[in-house]
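Handing you a structure now.
One protein chain omitted, others in place.
And now, chain A:
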Amino acid sequence: MTTHNHDTPNPYHESARDDAENKALTERVNKMEALLLEKGLVSQDALDKLTDIYENDLGPMNGANVVARAWIDPDFKKRLFENATSAIAELGYGGLQGEHMVAVENTPEIHNIVVCTLCSCYPWPVLGLPPAWYKSFAYRSKVVIEPRKVLAEFGTTLADDVEVRVWDSSAEIRYLVIPERPEGTENLSESELAAIVERDSMIGVTKVSAP
């Protein structure tokens, strides 16, 4: 394995295998799959569906689509701030198990950040898997006391007169930050806008920058 300089060391982010190793592993898995299909223990359909769910529905793209829609459609935006759960469901994203979604808007005057001080409550269906730092004790304890310092660690600096609001998620309420639309994006399409919205900006620790 090669050495990496990620902030959280993760030796698994890159494949260090060569083609021959991959070929051997592929054959091993194909053999297992064939056996299980033959025994009727798995079905091709179920396997394809599961891959699709975990690979495609777990990412923050759903949230990015919500943000992009809010940026271009004032009526949607209005509905989003009135009742985020139902507005988000309009885009086909549901699966919240009784939790209410609340959308909070970043503006030049107000910056919102989300945390779960008790555990790691997170708006799954829109943001996918929570990042490791979101669950860390350091983030959970520090963001409430020194939000500006935490923001600075993410490279986000705010003017002194910007009000910082920290929202504590719970089993009942999950927050989604709608970041500010960056200048210079007036001509981007909805999908181009969604592509520039990164997960961290919807937790509120970063801002969205123009491409």
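Operating definition for what follows: contacts are C-beta pairs under 8 Å (C-beta built on N, C-alpha and C of every residue); 3 or more make two chains touch, one makes a residue touch a chain; residues count from 1.
Just so we're on the same page, contacts and distances are computed from a predicted model.
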- Task: Could you tell me which of "Nitrile hydratase accessory protein", "ATP synthase subunit b", "Ethanolamine ammonia-lyase large subunit" or "BMP family ABC transporter substrate-binding protein" is the UniProt name of the chain missing from the displayed complex?
- Result: "Nitrile hydratase accessory protein"
- Item | Listed residues A:125, A:147 or A:179, member touching the removed chain | A:125
- Using the touch definition up top, pick the residue from A:33, A:82 or A:146 that touches the left-out chain. A:33
- Message: Residue by residue, what part of chain A touches the chain that was omitted?
- Response: 1, 3, 9-17, 22, 25-26, 28-30, 32-33, 36, 39, 41-43, 46-48, 50-51, 53-55, 57-60, 92-95, 120, 124-125, 127-132, 135, 198-199
